[in-house]
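Dropping a structure here in structure tokens format, bear with me for questions.
Apart from one protein chain that is not included, each protein chain of the complex appears where it belongs.
So, chain A:
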Amino acid sequence: MSPYRHSSFWGFIVFNICVLVSGDGANLTASEVPPLSSVVVSSAVFKPGLGSVLSLNLLSSFPEDLEISDYCSELLHIFGQRYVAYVNCLVPAARPVKVCQNCFSSYGSLTEIFSNISSDQVGPGNVSCRDSLLRSDRLMLVYELYENLKVLWEKSDCHNCITKGFQNLTSDTLHFMTTLNQTLTCFEQYQQKNKTELCTNCKTDYKNLNVLYGGMEKNKTMCIDIEDAMNMTRRLWSKNFNCSFPREETVPVIAVSSFMLFLPIIFYLSSFLHSEQKKRKLIHPNRAKSYSSLMNIQDNRS
């Protein structure tokens, strides 16, 4: 798992370096992403950003050398935009969980801009934004914000479902999704009719899905989206449609087990009745003359 993550990490670095050269490109992706997932709330996206710009203006009374450069504030601005975009994408995808498939690209751009900020590369004006943005105060807001989302991303195991460089979903994931859809359509098809019919007819689809899931579980190529989808399907199957196995062989099980439980009783009874009891031969120790004195002592005591 970790080598995989590492390699992807190095991938980003390379990618980012390319992006750094052309600042426009970075801007382009940033503006491209938000409309994809959340057009409705996009007006709210920019408000905090604007606010931060304003507050920056208020602080302009600081001397020149302590002020962050325009380049950095530009980066910060982009970071804010992408951050908001990603969060906006995440929230609607919370239930049912679709955080990986819906938001991987916005996360990709977020990591990209963050690695821009945190890189050693000096931008125009010979300044590195890393120190000024990330670690010049106790709060380390930018770092903490990013770190929170990173933890979320890692917890959700999304990297298992996304190809390197946040390009696309992996083929495994896509395959799973199609199988899942197939099963769900089958469910839908029979849902109105008899439940038992559903259980028999959709069994192959469902089983295929289970096998596929089992394989992915073993290879650890799962992300939260797949897990959640599978859990929901299973619950549908077992609880809603009641297709899990019934307990129907109670009689043979009871018969076999009572037979087994009966065996020891027979064994102990027969060994009690037929086995010869072990006797111990008592030995007469030679403690000859001592009892006269014992009597004396007893007399003394009484």
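Keep in mind that, in the parts below, a contact is a pair of C-beta atoms (placed from the backbone, for glycine too) under 8 Å apart; a residue touches a chain by one contact, two chains touch by 3 or more; residues count from 1.
Methods note: contacts and distances are computed from a predicted model.
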* **Name of the absent chain as recorded in UniProt (options "Ferritin", "Proteasome subunit beta", "NADH dehydrogenase [ubiquinone] 1 alpha subcomplex assembly factor 8" or "Chloride channel protein")** => "Chloride channel protein"
* Contact residue for the chain not shown (choose from A:Ser136, A:Gln189, A:Asn219 or A:Ser257) -> A:Ser257
* Asked: Tell me, which residues in chain A touch the chain that this view leaves out?
  -> 210, 230-231, 234-235, 237-239, 244-249, 252-257, 260-261, 263-264, 267-268, 271-272, 275, 277-295, 297-298, 301
